[in-house]
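Single-structure report; data block below.
Then we have chain A:
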Amino acid sequence: MADVVLACEGLKKAYGDLMVLKGINFKIEKGQTKVIIGPSGSGKSTFLRVIGLLEPPTDGKVFFEGQDVYSSDMDLNMVRAKIGFVFQEPSLFRHLTALDNVKIGLKVVLGMSEEEATEKAMETLRLVHLEEWAHHYPAQLSGGQQQRVGIARALAMDPDILLFDEPTASLDIELTWEVIDVMKELAEREVTMLVVTHEIGFAKEVADEILFMDDGKFLEWGPPEKVLRNPSTPRAREFLSRLLGGV
Partner candidate 1 sequence: MITLSDFLFLLQGVPVTLSISLLSFALGFIIGIPIAVVRQIAPLELTVVAEGYEKVMRGIPVLVFMLFLHFGLAGIVPIFKDSFISSVVALGLRSGAYQSQIFRGAINSVGRDQMRAAISLGMTRTQAFRHIILPQAFIVALPGLGSEIALLIKDSSYSFVLGVLDLTKYSDILRKATKSFIIPYLTAAILYILMTFPIANYLDRWGSRLKTKYGLR
Partner candidate 2 sequence: MSDILFILEFAGLILEGFIMTVIMTFLGLAGGFVLGVLSALGDVYGGKFLKIIINAYVEFFRGSPLIVQLLMFYFSIPILTGIKWDAFTAGAVTLMLNSGAYQKGYFKGAIEAVFKDQLLAAKSLGMTFKQTLMHIVLPQALRIVIPPWTNEYVSLGLSTSALIVIGLRELTNISKSIAAQTFRPLEVYLFTSIIYLVWITVSLKVLDYIYNRVRIPGLEVTSEI
């Protein structure tokens, strides 16, 4: 078996009586890009947060590089440091410049020295084409720029996988491209990515697999051309015709 970075078995998540994730099996291998689509409220974001270890599952197992995260005595924070997360809202630390936003995890969590962290952070900001904005505060950046800083912040930690939770959903259409372009570049560099998005063009171009989620389960999955062109379930057909209908 190839290197499985992140996987889960029988994953369930409930909030009170509300069952949001209803038993999910999933795995993603090194270098893969997988895209999750599905109607809002289907549990995509919750799935990402649970498999990204930001929330504990109600039931089921999460594996990081083959190890059962919750039953072994792994330091959860150290695992989180190896899983990059990009949120729907840019979620930058408002009291820190773009550069310091990228540096803080390197210094505080990974214990890098000031010089090391600065060098690494600048290098990463260059990857998202923001080196000239390094010394600006979040409030002085556009939404797209903020989101790219968010990507750099996650990327600088040298994570084994990057999770994206609808990274362009809160952006104006013309700012969407600059973020999507950066994500495409990452895919070309074979960064392992798990992306929740409605950007079908992106999914078609870079995804190794598209998964359609509905009502807390994956209803179907497969290569983009199959899932997008020839969905087998009525729910997926309906969702895709609405999503693509406007194009």
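One rule holds for everything that comes next: a contact is a pair of C-beta atoms (placed from the backbone, for glycine too) under 8 Å apart; a residue touches a chain by one contact, two chains touch by 3 or more; residues count from 1.
How were these candidates chosen? In short, all candidates are chains of the complex that A comes from, given by their letters.
Values in this document were obtained by computation on a predicted structure and should not be read as measured data.
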* Touch assignment for chain A within the complex, options 1 or 2 -> 2
* Please give the residue numbers of chain A that touch candidate 2 in the complex, ascending. => 52, 54, 77-85, 87, 89, 91-95, 104-105, 108-109, 137-140, 150, 153-154, 157
